[in-house]
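With one protein chain held back, the other chains of the complex are shown just where they sit.
Letters are used for the chains, namely A, B and C, taken in the order the chains are written, and counting of residues starts over at 1 for each.
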Amino acid sequence: MAGPGMVDLTLRIRRFNPDVRPDPWWEEHTIEAEPNDRLLDALHRVKWYQDGTLSLRRSCAHGICGSDAMLINGRNALACKVLVKDVAPRVTVEPIRGLPVLKDLIVDMEPFFAGYRSILPFLVNESDPGDRERRQSPEERARFDDTTKCILCAACTTSCPIFWGDGEYVGPAAIVNAHRFVFDSRDQAGKERLAILAEKSGVFRCRTTFNCTEACPRGIKVTQAIQEVKRAVLFNRA
Amino acid sequence: MADRQTRRRDEGYGRLYRGSREGQWSWVLHRVTGVVVILFLFAHVLDTAVVGWGPAAYDRVVSIYKNPVVQFLEWILVAAVLYHAFNGVRIMIVDFWPRAARRHRELSYGTIGVFVAVMIWVSIVMLPRVFR
Amino acid sequence: MTTVHTYDAVVVGAGGAGLRAALEASKSVRTAVISKLYPTRSHTGAAQGGMCAALGNVEEDYPEWHAFDTVKGGDYLVDQPAAQLMAREAVDAVIELEHWGFPFNRTPDGKIDQRRFGGHTRNHGEAPVRRACYAADRTGHMILQTLYQQAIRNDVRFFNEFYVLDLLLTPDGRAAGVVAYELASGELHVFRAKSILFATGGYGRIFRVTSNAHTLTGDGPGLVYRRGIPLEDMEMYQFHPTGLYKLGILVSEAARGEGGILLNGQGERFMERYAPTIKDLAPRDMVSRAIYQEIKEGRGVDGKDYVLLDVSHLGAEVIDEKLPDVTDFARVYLGVEPKREPIPIQPTAHYAMGGIPTDIDGRVVSGPEETPVPGLYAAGESACVSVHGGNRLGTNSLLDIVVFGRRGGAHMAEYARSAALPALPDEPERPIAQLLEHLLGESGDQRVADIRSELQEQMFDLAGVVRREDGLRKLLDILPGLRERYERITVQDKGRTYNTELMEALELGFMLDVSDTVATGALARDESRGAHYREDHPLRDDVHWLKHSLAYRQDDGSVRLEFKDVKMGPYVPMERKY
Partner (left out) sequence: MAVDTEPSSEQSGHRADSLGTPLPRGVAGRARPARGGEFWWWLFMRVSGIVLLFLAVGHVLIMHLGGSGVERVNFGFVATRWQSPLWRTWDWLLLSLAILHGINGLRVITLDYVRRPGVRLTINGFFTIVGLVLFALGTIVVVTFDPSKWPGVIK
């Protein structure tokens, strides 16, 4: 039994290790944790004191680096932003879906970043800015504020049913990052981005399931951003 | 000591993604009802085409629709068309008015509300024919 | 099977400093960036408050005032020419980021907005000045994203999740390459290059309570130290006053810059007593010590070891617009609503002022006479220029990484254009292959996690905010014991794919090395200066200690100290009052 002020937590973890066996398996570990501990702390406890072979990515441990997106009790979240008290006494942890699993909770992020790179994720402005800042009003700045919060954790993209099924869809995160530039008053490559996103792999694959919005650990209104990009394509053509 | 460990055989993925209740499941239903309607449409074009072969042939074909079991299926078809239509309106609202995305839950429940209300009326009209 | 890669320039680390250096170097020479993490996971992204530059957008300001604040904030251990240079180049650095798309908050007329920050004052200490340029409370996140975006635009070549474990030097002391362990495959890679820049960040993980990421384990400083290069001013470690209680997660100084105040257990605004002029916006070392003092004298909250940061009076609008992330941390991790109630905070290990000694061009310089190591560079938190001296001012870290990242990148490219490719030693990967074999092969009886938590506990208690001779001596007795246990660790995971247990074991090795230098330096420096506070020597001693320490690793593993002079300038050391 758990000590005073502590709770027992059983973690049901989806394991995979190509060095050991070809198929994934489930494993259960029970640990003691403080109710306010993060799920990441609980996973560390398993890794550090029970099974060193458990592999996961993590870094900052407070929801800003985007390393530890996982499928927790059937929903995508960052393990460092889920508290033990909210999942105890039992939690299921799986790797995020739609990307190849490399080991345990670690997936291949390359397809995800390839999608990100495909939408020209950088400011394009060929005019000479001079030696001072380009002006931008607070209202213009506010227009894309929400989508600058993205930490590229892939929680949104791997929550999307279209992304799981298909190898082509760029996914919500890439569109969020396109939005960040399309609606930046300083950027000049909006038309090119919108052209890329009007293609088969682009924004019109979105079926507004809102899984992405609910999965985003940064509270970005992902679906709304995608819809705004759709509208931009629509009116850019009309 | 609470620490313990067990190993189990693979139970397979198979677990549903517990995504947005309002968004994910209305999308699944939209697809399912869409497929139901298009498959019916294929059949319906064929049966209507029989009209070109005259009354005898056509009346024989449409008599199938008067079977109670088929009439129950017809009730399902009407439900599918109506759900697909109402949910389609919701999708368009979200598509053409991005700010509506912030109220997507309310929109979903509104859609379901309208659908259920209309289906109550549809059922009052149609179901007695099935159980007659 | 070891793969050999050849580049002109190799940058180790993909945080702000590494990316900025790579952007500069890749303009003219073939450049690779090797990083333990995906670049966007780097801890630059956790920086919150801002980046100072005397733009003068909202009130009168000059680089010279900024340089003065930096020198005074660093308690005169700062190399003054470097600080003056940084303050001067700050303006262009901020403008450059803006041109690259950085989404700064704006003034009503569309200029970059600026806000107050700890220790930044107008006219040499008169009053707080608005100098920090920012993007809400995610300035570091936006710098990291902006630099990564530019790296994509410029086709910079990345080797992600490659853990650099060794520096290769030619017999005559030139940098020749690095050895990296590929986490995905468990294979070793040798990167051969004409110039190499380390930008691997800090080592806050040697302390129990820290704002630093799990990955910040002093790898870069640790591995050059093993190769005989000294580490500078390692005793100078900053504790940020406002970490979330128990967790150490940072609550930005911007919270106080926007008007937040600190309260002790009796509800008293205690900073009025410690820094009557700028109160809660005093430099971090002073605020951290004030909190320590309050707690020690029984004025913590409920007699516990924390005090309160109150932002509730700022109003929901300011909180949502300018401090969204930090207030969210309080909500998520402590269940506290900052709009209504104060946030429990305690000092948290935050930033290493010390590191690999460099000059203003990022060149690594060894010894008191500052002999450059040809081809070797360092920048960012892993380096010590030294612009932060005994205590870094808030926002100067983001400035440091872009200013000295750029300078290091430019110089390494210039060097690579003229230098020949150095020859590699035979079997360059051999020492690391043997180290891995040792860690994987033997089954000892010691767990990495046990040694690490013991280390973190002892470092925090004995070499933390306040230090004493007896405590540091005790620490120096404990450390060899931990090292001896480290020799007998066991790594359960013998696999090759993402063996993160092995990675943590390697990290612990670097943490132990770095801890030796911190403890040794702290014991030697029997004065109080900046973040280094000795209870038994509470005053600054400019006669004996206006100098940098250099920690060398001896063959037997012990630390030998040398010292070098501080480069002075216009500012004469005076008592540090605010």
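As a working rule, contacts are C-beta pairs under 8 Å (C-beta built on N, C-alpha and C of every residue); 3 or more make two chains touch, one makes a residue touch a chain.
All values reported here derive from a predicted model rather than from experimental measurement.
Asks: Which residue, C:30, C:226 or C:339, contacts the hidden chain when the whole complex is considered?
Replies: Reading the full complex, the residue touching the unseen chain is C:30.
Asks: Using the document's contact rule, name the residues of subunit A that touch the chain not shown here.
Replies: Residue positions of subunit A that touch the missing chain: 110, 113-114, 117, 120, 124, 126, 161-162, 165-167, 188-189, 192, 195-196, 198-200, 202, 204-205, 230, 233-234, 237.
Asks: Could you please point out the subunit B residues that touch the chain left off the display?
Replies: Touching the chain left out of view, subunit B contributes residues 31, 34-35, 37-38, 41-42, 45-46, 48-49, 51-52, 54-55, 58-59, 62, 65-66, 71, 74, 77-78, 81-82, 85, 88-89, 91-92, 95-96, 122, 125-126, 129.
In this section, only the chains that are shown with their structure count from here on.
Asks: Chains as vertices, touching pairs as edges: which of line, ring, star, complete or other describes this one?
Replies: line
Asks: Hey, how far is the Cα centre of subunit A from the one of subunit B, in Å?
Replies: 31
Asks: Distance between subunit A and subunit C based on Cα centroids, please, to the nearest Å.
Replies: That pair's centroid distance is 27 Å.
Asks: Could you put a whole-Å number on the gap between the CA centroids of subunit B and subunit C?
Replies: Computed from C-alpha means, the inter-chain centre distance equals 58 Å.
Asks: In subunit A, which residues are in touch with two or more of the other chains?
Replies: If we look for residues of subunit A contacting two or more partner chains, we find 49, 51.
Asks: Give the residues of subunit B touching no fewer than two other chains, as numbers and ranges.
Replies: Where subunit B is concerned, no single residue meets two or more other chains.
Asks: Mind pulling up the subunit A residues that touch subunit B in the complex?
Replies: Residue list for subunit A touching subunit B: 1-2, 8, 23-32, 49-51, 71, 73-75, 92, 94, 97, 159, 161, 207-211, 213-215, 221, 223-224, 227-228, 230-231.
Asks: Please give the residue numbers of subunit A that touch subunit C in the complex, ascending.
Replies: Listed in rising order, the residues are 17-20, 36, 38, 47-49, 51-53, 55-67, 81, 83, 102-104, 106, 109, 113, 117, 121-123, 125, 129, 131-138, 140-141, 144-145, 148-152, 181, 184, 186-187.
Asks: Inside the complex, what are the residues of subunit C that reach subunit A?
Replies: 37-38, 40-43, 45-46, 92, 94-95, 98-101, 103-112, 135-136, 138, 141-142, 145, 149-150, 152-153, 184, 213-215, 247, 249, 325, 329, 332-335, 447-449, 491-493, 495-501
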